[in-house]
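Following: one structure in structure tokens, then a few remarks.
Incomplete set of chains, arranged as in the complex.
So that you can tell them apart, the chains are marked A and B in the order they are listed, and the count of residues begins at 1 in each.
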Amino acid sequence: MKNLNIGLIGYGLMGKAHSNAFTKVNYFFDLEYKPVLKTVCGRDEARVKAFAENWGYESYETDWRKVVERDDIDAIDIAAPNNMHKEIAIAAAKAGKMVLCEKPLAMNVAASREMADAVAAAGVPSLVWYNYRFVPAVTMAKNLIDEGRLGQIFHYRGNFLQDWTISEDLPQGGEALWRLDIESAGSGVTGDLLAHCIDTAMWLNGPIESVTAMTETFIKERVHQSTGKKQKVSIDDASAFLARFANGSLAIFEATRYARGHKALKTFEINGRDASIAWDLHDLHRLSYFDNGDDSALKGWRSIHVTDNSGDHPYMDKWWIPGTSIGYEHTFVHCIMEFLKSLEDGAPAFAPNFEDAVKTDAVCEAVLQSAKDKTWKTIDYKGA
Amino acid sequence: MKNLNIGLIGYGLMGKAHSNAFTKVNYFFDLEYKPVLKTVCGRDEARVKAFAENWGYESYETDWRKVVERDDIDAIDIAAPNNMHKEIAIAAAKAGKMVLCEKPLAMNVAASREMADAVAAAGVPSLVWYNYRFVPAVTMAKNLIDEGRLGQIFHYRGNFLQDWTISEDLPQGGEALWRLDIESAGSGVTGDLLAHCIDTAMWLNGPIESVTAMTETFIKERVHQSTGKKQKVSIDDASAFLARFANGSLAIFEATRYARGHKALKTFEINGRDASIAWDLHDLHRLSYFDNGDDSALKGWRSIHVTDNSGDHPYMDKWWIPGTSIGYEHTFVHCIMEFLKSLEDGAPAFAPNFEDAVKTDAVCEAVLQSAKDKTWKTIDYKGA
């Protein structure tokens, strides 16, 4: 077993999710590499120390540059706010570290392009935590498409619906709510939620060619945690767009934090000539599947409980028994597992990596630009 | 087109459902016979007159004996309380009329036996309104079983759950609430609800051999509408039983009017070696189907929307377009349609007829007896 020494930057929700995956992956998967929790870095010493103790990190740091400089670190894992991704990632790549990074990759395409170039120049592996690819039902959807079971694709729909920012009393900024602050987040739901939908969509259905979008900020002012004063809200509370894929299919996408009743309803549905599939995060262990080849009287949407341990259902042979589900945290376990496997001799490169994430950022940027211009945008992947 | 002159006894809910079916069946189905609304009979003259005018009955009567004696009546349709079924049916048969009767057929097996003997002796066709056989999804379930798609049957489950009698303030007896009065109804949910479940079950899965049951009356006293006084409630509010079918399968059945949240949740589920099916009345246009022959990774319960007009889905080619559902009232239309069709030359006899209903009554009686005795009962169909 080879150690992979991890330096984690950030100890928020994602820091916790990644740490859990690092500690757990080797219990369930047979791998050459094993993550070692070497150090975690955060600005608040008391909190980062507590985090390190809780998760068993061997040390902690309060300056990310020190982590990058340490010789005993193999991989830098960036779970800090979006506006810090670029500087850390490029420094890490230059220091010859593997770079793992939360999504969206950067504040804009130009930045994400630089980051992808940096890891390419350094020749280091990269990972972007688009964790939903690694839900067993989603991976199975990918397999069904690759097997050709859907035939020609006509329609794609992807939503990510939440309702946690409806109250006007919610402030923006600060450690907990940096996602509402344009300076830290770069955008609102477009980067936070649609980026996930776009990554899933392009993985499943190929490149998006063009988009037309609209965005809205429903609550115009919120108290900023850094100033204590009401300030303009500049992020998008909601974002929706029409799209055409390169394969000729039509798509609609929507993300919002104002869909009362939905907590984290990431969804997709794909309609093909021969079959359709649908999935959502609220019941992530189920895949809906309609097969037009079924006997005529007996056609219907199947609700597949993706929990068999026979080898048919991706990843599930490593977990428990049929009918018993895994959850959100396991998507991170599968993600790091695939990354570790990609480090083994001759294994194919990991995806989604920085180069993949640049493409997703390109679509996000076109969406935001289209919403401003009120025109269709063709995605420029070469520039991306 | 041949007229079939109807004399309806009773103008309550079932009188309305039957009248609607009589007026409607020939618009949608191509038949030799056409019901003619000749007369309707009820004790309250003002009300029966209003009913006759509303539905276009040519006349009305207040004494059912007159209806039976009228020469211009071909078929007597009994939609009166259970305690009147026997006398009317036997008189009608003796008068050479076809006899249609609401379920349960009678107050006890002995009575239902007499009634079946009477129609047999008279050589007249009979019908018992076990209307749920004629839900398209239920008919399709029957077809799937007959085709052998389920293989050996292991389990049957049938429920009928309601919640409309939970209030202690509800009285018993009278025109609206005779179902709560043992004198008019003969039993509670056993005859009212379980009878439906048993009819469906034996149609789909063959004869029930033995049962053990329990019943309960949760509210012990209710005001009786005829006396205005609190009187003992003697009907069963809830009734459940274990059963073994002749084909070796095990079953559980339950009916109640105390299942808060369920209005008319009649259900069944059948588990076979090769496939399973499930259905419920709240979404009567759907059949759930699990096929063990599906590709291993893709097995799942299908929700079949039984609304295709291609001929695949029973009865639905006569109605509207795929995706648009029919409802409760259509079960009565299909029932009378099949009866009318059975009157055409060479057509097979109609089921469920009186002989079928005697068997259902035999199971109901065994259930009620078992609940008293606390022992298993073997059903005696010969005596039945």
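Points to keep in mind about this one:
Here is the rule we go by: a residue touches a chain if its C-beta (ideal position, glycine included) is under 8 Å from a C-beta of that chain, and two chains touch if they have at least 3 such contacts.
All of these numbers come straight from a predicted model, not from anything done at the bench.
With respect to copy number, the whole complex recorded in this structure file holds 4 identical protein chains, 2 of which are shown.
Here, only the chains that are shown with their structure count from here on.
One copy, chain A, sits rotated relative to the other, chain B; on C-alpha atoms the angle is 180 degrees to the nearest 5. In this assembly, the C-alpha centroid of chain A lies 55 Å from the C-alpha centroid of chain B. Those residues of chain A lying in contact with chain B across their complex are 140, 144, 287, 289, 291, 294, 296-305, 308, 310, 312-313.
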